[in-house]
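The other protein chains are all here in position, but one chain of the complex has been omitted.
Let's look at chain A:
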Amino acid sequence: MIDIPELALVALVGVSGSGKSTFARRHFAPSQVLSSDAFRGMVADDENDQSASADAFDALHHVAGIRLRRGLLTVVDATNLQPHARAGLVRVAREHDVLPVAIVLDVPEAVAWERTQGRADRTHGRQVLARMQRDLRQSYGRLAREGFRKVHVLRGVDEIDAAEIRYEKLLNDRRELTGPFDIVGDIHGCREELEALLLRLDYVLRHDDAGRPVDAVHPAGRTAVFVGDLVDRGPDSPGVLRLVMGMVAAGHAICVPGNHEQKLLRKLRGRDVRLTHGLAETMAQLAAEPAEFVAEVAAFVDGLVSHFVLDGGRLVVAHAGLKEEYQGRASGRVRAFALFGETTGETDEYGLPVRYPWARDYRGSAMVVYGHTPTPEPEWVNNTICVDTGCVFGGRLTALRYPERELVSVPAAREWYAPARPLVAPTPARPDTVLDLRDVTGRRHVEHAYGTLTVPAENAAAALEVMSRFAVDPRWLTWLPPTMAPCSTATAEEFLEHPAQALADYRAAGVDRVVCEEKHMGSRAVVLVCRDPDGGPFGPGGGVVHTRTGRPFFGPPHDGELLGRVRAAVGAAGLWAELDTDWLLLDCELLPWSAKAGGLIREQYASVGAAGRAALPAVLATLDAAVGRGLPVDDLRDRMAARLADVEAYSAAYRAYVGPTDGLAGVTLAPFAVLASAGASHVDRDHGWHLDLADRLCATDPGFFTVTRRRVVDLADASAEADAIGWWLALTAAGGEGMVVKPYAGLAARSPKGSLLQPGIKCRGREYLRIIYGPGYTDPEQLAALRRRSLGRKRGLALREHALGLAALAALADGAPLWRRHELVFAILACESEPVDPRL
């Protein structure tokens, strides 16, 4: 039985003909085995071309490195008889912090020779085999020294044939533990505070006969996790050890070592260790304990594993934190990082090492909880948090409840130890405000709860320009509205879009209930409003109003004024308390269209109307005169008359969306969805809830807000459908843009088959469409051509953007780090640079 770690670099060692390839085939998947012969073939078209060996091993090492980086077991099928060849493999393994393992296949030379002769492509002589055999003998003693952590030797054909591989988990792999956990920060001998904290967390303490706490149990079965630095500086390190060791032994807690435990162990082992940084206190306290307790302590610390990967890989605990590449890996430097963190190599004015802020660059998906560096206030940085709140220095002892993400702490009884440097106030700038170009550029695969989206590099490049030059601060840019597909093209005579199709689209998707919302013809406005006009969790400023592409809406001062109106309404409607939040994200339409798009209306729409209204009467006058002269131009004249009527209708269409505004005067806001609030994404609430909240906002300030009119339609109810169609006809006849049909269940509605539905389907009015398709699009010939429009691309795009938007809202609610939220929002913007018919 051969035990090898689940993630390892396995070097097969053996002479030519020892059966390495056969062994590899029998025990490993073909993709796991990198054979030197195959690589020789790859680089030289000849598996036996020894002159290609250097290049072949170059390529082999490269591929092995990539596999190990990706966390895949890798087996190297080569003779590996010479130290330099093995050194290359050990180096690759170390670079990726995995254990190198050697499996030696030792067969009698005669067997190897027999097999070699049986192969037509092996031409080397017996003396070569003899040399290999010598190399193998010499290798035996060296393998362990060369860095192979496990060496398995299989002697003889029978032993080789009988061998079985068994995989063993790494000690740090505790993914099966799912918690819930209470992760306790650096204790440093503060037993009193530890007891108080455990009680606060509802643990029940158990005491020994001397009344000393030796265990603590949580009635709900929670597990305590200690991030290390149990000892030194404080008043009762033995007491802390006794309690923690008891909890670990009873299975009520797990513990990773801190640098102080490491140093204590070295001292206990009799090494020459300076009694600084509070070790003297611990040694003095331990001197009062019986020798067997001290021995237990040494054994306990010696058995601690540098870090744990927990809860299916979603949680990592290490004393000083752990970067993504090191998680679940085992090597000296992984252990050193877990114990000491990363330092810049510099020391600060207090003589303490300057720590490299690894968390700022952290992009891993696992939450990392750690201690080591005392801070007054724990702060989330890119899904990592340091829970050392300097208890021994007179701060607090803190625990993080997982998965709740709640912090619980108790104050220190007093300052037990004077800090070498003052605990700095938390930096007011959130360190995760820093974005890296790698987070957004290049061809990217953005993974999220609704799938994986591939962003082509050129789309990302286009989005980068828009985002960095025109968009609001990324901290405030939490979501972008997805593009919306129109309904399937109408079949009824004079319509291109008709509600019957919109309803049929959802019916076909298995939806039984929809809401038809009036489509306001204005400009999309996403409003993120904070209760505090100057602050809030997104940085100073109180909120933001942005367009569908993330640009500031009007810019100062109107955006601030607009936010003020919304803030007041949210307060008056009582929503801050009701949703238990200090901010709200609203999806709205701002009216009239001319408020934001006045320039566009004048430059494009009115100009076309002016040209048409001036040109066509002149044309008609000319043709009338020609008709008067008896020329056969009646058909042409009638066509031109129809065209003039179209231009008049077109002019009426755009005029309906023009209203007098002066600053915010004349502007109204029509909210229709409450997307998110503190800690909550509201995508699973039905549209009744969203519209009810919107109505309540409108009721507090009817002069500023516009109500979104709607009809709820049961798709099985023919009369409700007819009513909705009649309503749409009336709305559009009165100059309305049309309506949006949405699954009543809410934004994240899914089909009965479980796939995400279009969040809305627009159904635009016949007259409105003149400003999209041209004044005369209703001409039967044009209409026939336009009916051949293809919607697939637009629908696909709408769904992709919608999924990203849902993921962005979830990330916002979960307090995900900025880079992650930005990655998702950025991807939505990148989708928008897809070439799609702009008329859809």
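Rule of thumb we're sticking to: a contact is a pair of C-beta atoms (placed from the backbone, for glycine too) under 8 Å apart; a residue touches a chain by one contact, two chains touch by 3 or more; residues count from 1.
One rule holds in what follows: contacts and distances are computed from a predicted model.
For the chain that is left out, the UniProt protein name among "ATP synthase gamma chain", "NADH-quinone oxidoreductase subunit J", "Small RNA 2'-O-methyltransferase" or "Binding-protein-dependent transport systems inner membrane component" is "Small RNA 2'-O-methyltransferase". Considering A:S53, A:T178, A:T441 or A:T661, the position touching the chain not shown turns out to be A:T441 (whole complex). Only one residue from A:V633, A:A649, A:L729 or A:L756 touches the chain missing from this view: A:V633. Between the chain not shown and the residues A:R115, A:R401 or A:R789, the one that touches is A:R789.
Of the listed residues A:S53, A:T373 or A:T549, the one in contact with the hidden chain in the full complex is A:T549. In the full complex, chain A touches the omitted chain through residues 344, 346, 348, 354, 357, 360, 427-429, 431, 433-441, 458, 461-462, 464-470, 473, 539-540, 547-549, 551, 600, 602, 604-612, 614-616, 618-619, 621-626, 628-629, 631-633, 636, 639, 643, 647, 651, 655, 658, 771-777, 782, 785-790, 829, 832-833, 835-840.
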